[in-house]
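One protein chain is absent from this view; the other protein chains keep their places.
Moving on, here comes chain A:
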C-alpha cells in the first residue's frame, strides 16, 4: 500500500491486496480471454478434444463444461466463465463452449471502450439493449416445426440430436446414436421427461455400434453368493419383488446381549434366529415373487433358498437402478416383508441375464409402464466410453428440450450471423455511444462462425466475407447461411442441410453470456483477504512476486 501518504492510515489488514479502477477491469478481461482460449478449439464439428490429467485420472473431453471444470480455475473473474458454462450445462445441456466463447468475445470487444475511458455502465447498458433486441429477433427468426405427424416430430428430434453429436467423438455414428437417444427419450413420460430415468451403462469392449437400447432397465449382475448359478436366468412376465431389506442370517439388533441360564436354552436361541430369516424368506416365496431385488445384501442362505424354489435374486442393487426398476415395472420398494402382497410386485415382459462383453447383465424388457430406458454403451477404451457418455448426455438433454419447445434455428453459425446483421442494421438508427456498443455486440456474435471455420482449417476471413455478403442480401434466402465444413465453398444453407438446434439453446447461451460479460465489466475493485485463501501462489496482479514456475515455457 505504498501509495498511501504519511501518516499511513491502515484500513485493511496487512497482506490484503486490493486492485481497482480501469486497470482491474482490463486485467479481468485478459484473464477471461485466456480461459476461453483453452476451450476455443473444441467448438464445431471439427473441434478437437482436450486431455486433462488430474491425479491418476485422465479425462478426454470435448465438452466445454467438463473441460472448464477440470481446469480448476481459481482466478475470480475467470471463474465466472466456468459458472456460466455450468449453468448452461444444467439448463440446456449443450452449447457450453459457445456460451463461454461468446462471453469472452463480448469482453474482448468491450476492452477498447474501457481503455478509451467509456464508463463500464454505458457498455453494460448497450450490451443489455443489444441482448434484448437479439432475443426478440431470435424469437422471430426461429422456425416452428410442424408436429402434426409423429414422423415429422421424430425427424426434428433426430436432426437436433445429430447436430449436438456433430462435434463429438461419436460424429461418425451420429445417425445410429441419434436414433438411440430419441428412442430413449420417447420412452419417458412426456409430461415430466425426467433425465434420471434414462440410464447409461458402460461396458468396455466391442465397437461403438454394438451399443444398444434396452426398453426397460438393465444393470450389471450384482455380487452373488454360491448357489446363484442354480437360479433360473430367464422369466416371462415375472413377478418382481423389490426390497430394501437385508436377507441374511445375522443378529437382529446391534449391541444386543443374551444371557442364557441353562444350556438347553442355547438351541432355542439358535433356532429363533433361523426362524426369523426363514419366516422372511417364506413370506416372499408365498407371496409368489419370482424375482427378488434388494438394495441391501442378500446372503448365501437366501440365495440358496431361492435357488431351491426357482426364484432369481440379486442383492446390493444400486439405488438408482432399483428406482428405475420400480418405475419401469410398477412395483413398490418394500422395507419389510410384512404385508407383502401381489399388488406391490412389479412385472415386465421379459427378464433375462445376458452376457455383454465380459460382464453379465440383468435385463428387464418390455415393461408395462415403461417410463424408463437404458442405453448400454460399448467402446474400446474406458475414456472413450466416458466421453461417449458425456456426448450422449448432451444429445439427450437437447432432445428433451426439443421435445417440449418446438422452435428451432439453424446452426453452423447461421443464426449468430443473422442476429449480427440485424444488430448492425439497428445500430445505424441510434445515436450516441450506444451505436458503437451495439455494433461491438454484433461483431462479437461473429465469433461463433469464425471459430467453427478456423477449427475446420478453413480460411476464416474468406468464409466470413462470403457469409456476411449472403446475409446482407437479406430475405429468407440468405438467412440460414452458415459454415459448411464439408463442401468446397465453405458456406451453405445450414437449415436445408439439417444442422438444427433448439432455439432455446441459443436463447440461454446469449442470455448467460451477456450476463457474465456485464458482471465482469461491473467489477472495478478486487479485495483479496490473505487469510481467506491459503493458496499463496495465487497473487493478485500488480504485485511483483517471485517469478512463477510457469515462466519456463
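The rule is short, and it goes like this: a residue touches a chain if its C-beta (ideal position, glycine included) is under 8 Å from a C-beta of that chain, and two chains touch if they have at least 3 such contacts; residues count from 1.
In the analysis below, contacts and distances are computed from a predicted model.
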Per UniProt, and picking from "T-complex protein 1 subunit epsilon", "BHLH domain-containing protein", "Anaphase-promoting complex subunit 4 WD40 domain-containing protein" or "Nucleoporin NDC1", the hidden chain is "T-complex protein 1 subunit epsilon"
In the whole complex, of A:155, A:183, A:304 or A:369, the residue touching the missing chain would be A:304
By the document's definition of touch, the residue of A:144, A:255, A:341 or A:429 touching the omitted chain is A:255
Filtering A:35, A:85, A:247 or A:328 for touch with the omitted chain leaves A:35
Cross-chain touch to the chain not pictured, restricted to A:318, A:381, A:461 or A:527, is A:381
Had the left-out chain been drawn, it would touch chain A at residues 27, 30-31, 33-35, 37-38, 41, 46, 48-53, 55, 58, 60, 62, 70-75, 78, 169, 172, 204-208, 225-230, 249-253, 255-264, 266-267, 269-270, 272-274, 300-301, 304-305, 307-308, 355, 357-358, 379-384, 387, 456-457, 535, 537-539, 541, 544, 548-551, 553
